[in-house]
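Left out: one protein chain. Kept in place: all the others.
Chain IDs A and B follow the sequence of writing; residue 1 opens each chain.
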Amino acid sequence: MLIHYITGIVILVAGGIHLWTVFLTAPVEENLRFDNTPFAVLNVYRNWILAGSLEILLLAVAFHGFNGLRVILLELHQGSAWTKAVNLVVSLVAVAVAVYGTRTILIAFQIT
Amino acid sequence: MDVGNSLASSLAVALRTWLIPRRYGVMRWSYTLQRISGVAITLYFVAHIVETGNVVGGAHIWMVPAYQYARDVWTETVEFLANPLFDAGLTVIGFLVFFHTVNGLRLFLAHFGIILGKPHRPEYPYIPASMTRLQIALFWLSIALAVAALLYSVNIFFKVILP
Partner (left out) sequence: MQEVKLKVFRYDPSRDGRHRYETYVVPVGRDTTVLSALLYVKERLDQSLSIRFSCRMATCGSCGMMINGVPRLACYTLVSQLKSKTIVVQPLNNFPIIKDLVADFTDFFGKHRDMKPYLMRLDTYTQEKSNTFYPQTDEELVRYIQFAYCIKCGLCYAACPVVATDRKFPGPQALSQLYRYYSDSRDEGGAERLRLVDDNHGVLRCHFAGSCSQVCPKGVDPALAIQLLRRELVFSRVAKV
């Protein structure tokens, strides 16, 4: 599918922003060691632009990654039962992950 | 060799041809590594979503939690994750993400013929125009950046390279 290429480019941009924020909230060693003030990472995502880009990253990675898995599984074996099963399971897992991730972003955005 | 038509034999054929490039050159290795890194990153992505979801209270919380409750859950999850095994896994993921991204960019350009050569009359020894030097250089760049990311993360987690 062609959306695979487009989501790849989207991930390049949104992922760049994500890595930039993660490495810029605090000196990297302390930030990644998780023993910094508990809400430092959450603080960063409390504005619309960064939270929005995180959401876009979530949806793009969910699509790109699970579509890639779908392609690999469909190339492995052909047959109408297998194709339908793979399409169904992969879409359900992708949607579940995207919903759970969106919930995380919404909650992080609301914590005062 | 005969191509089977059951799932088990398809799997056997796939593992033989996809994972063992067998002297076909650098681009075939890049195909294999792109696939493996893609699958690994997707699995890590699922783990990451679960981990970050836990840290704000887990799947049963759907509204703004009390401040103290959230702080406790964060602390527990942080303690669970501060583990050298997970840190080592993250360094590997760093390598794979950088490789997959830069190689993916190269594939994006190559798939639309942008960094490939032009068709021409074949002259012996038939070096294919699809294997331009720019392309191969981009592949090695993706490996180099991935190794740099690996070293950077090893330094952060284990502090063995720089004091």
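One rule holds in what follows: a contact is a pair of C-beta atoms (placed from the backbone, for glycine too) under 8 Å apart; a residue touches a chain by one contact, two chains touch by 3 or more.
Just so it is clear, the model here is predicted, and its values are computed rather than measured.
Touched by the hidden chain within the whole complex are the displayed chains A, B.
Contact between chain B and the absent chain runs through residues 1-3, 5, 10, 13-14, 16-18, 21-25, 27-28, 30-31, 34-35, 107, 110-113, 116-117, 119-124, 126, 128-131. The omitted chain makes contact with chain A at the following residues, 1-2, 71, 74-78.
The criterion applied here is as follows: only the chains that are shown with their structure count from here on.
Centroids built from CA atoms put chain B at 14 Å from chain A. Listing the residues of chain A that touch chain B in their complex gives 5, 8-9, 11-12, 15, 28-29, 32-35, 38-39, 42, 58, 61-62, 65-66, 68-69, 72, 75-77, 82, 93, 97, 100-101, 103-104, 107-108, 110-112.
Residues 7, 10-11, 14, 35, 38-39, 41-42, 45-46, 49-50, 52-53, 56-57, 59, 61-65, 67, 70-71, 74-75, 78, 81-82, 101, 104-105, 108, 111, 156-157, 159 of chain B are the ones touching chain A in the complex.
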